[in-house]
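A protein chain is absent from this complex, but the other protein chains hold their places.
And then chain A:
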Amino acid sequence: MIRLENVNKSFGDLKVLNDISITFESGKTNLIIGQSGSGKTVLLKSIIGLHDVDNGAIFYNDRNFTELNHKGKKEIRKEMGMVFQGGALFDSLNVEENVRFPLDMFSTMSEKEKSKRVAFCLDRVNIQNANHLYPAEISGGMQKRVAIARAIALNPKYLFCDEPNSGLDPVTAIVIDNLIQEITKEFDMTTIINTHDMNSVMEIGEKILFISKGYKAWEGNKDQIFNTENQALNDFVFASDLFKNIKKST
């Protein structure tokens, strides 16, 4: 579980996050949605500690991340897995080495155990016969799946995904979404996904935080989103004719 209490963040005079409070539950896919520039990436980066918040608190279960020293934050970071927008696989390492990397850095496993774990993670994301290929040699969808495999290698308690299906075709995007949801339930992780993809929202939005102009504008789930009275959310979700028609038909 990750809990945010009155999180604020500014860059100079520009206030990007205003009093954001929410609880992201474990075993659920939690989505942060909002227009480009609404502050969702800053929020995600603040939660994982890439940005220091101005004030407010971020709790990982009962541990206040914002008040921890460098060593304490490092310990929590070992419990995190992250899937970046572009995958962020290490160019100089092949698929197998990328997934093995966190194990080499932080586990006390033997080489045999590491190989077994790598094979399990790659198998879990349906990657076969690509162990020795480099990131530049595989497709965008495969890169995302390898990134997920790397993120789960150390059995993280918290999984963060920044636009996990951007740049992917709709079929592959759904495969990635479902994979993240399955893994979240399987390992009982607290998963936070940053997205503006409405297919993802409707597919895996078990808990949704809608941010507008740096404020928390709405909180709910994919079923509630259809009946919301929130104008900003309606404008965002039902921007396309397709979704307008779906809403009318329901």
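Quick note on the criterion: a contact is a pair of C-beta atoms (placed from the backbone, for glycine too) under 8 Å apart; a residue touches a chain by one contact, two chains touch by 3 or more; residues count from 1.
Note that contacts and distances are computed from a predicted model.
A.B. asks: With one chain of the assembly withheld, which option in "Azurin", "Nitrite reductase small subunit", "ABC transporter permease" or "Dihydroorotase" matches that chain's UniProt protein name?
C.D. replies: Hidden chain identified via UniProt as "ABC transporter permease".
A.B. asks: Which of these, A:85, A:115, A:131 or A:166, touches the one chain of the complex that we don't see?
C.D. replies: Among A:85, A:115, A:131 or A:166, only A:85 touches the chain that is not shown.
A.B. asks: Could you please point out the chain A residues that touch the chain left off the display?
C.D. replies: Considering the whole complex, chain A reaches the absent chain at 48, 50, 73-75, 77-78, 80, 82, 84-86, 88-91, 102, 104-106, 160.
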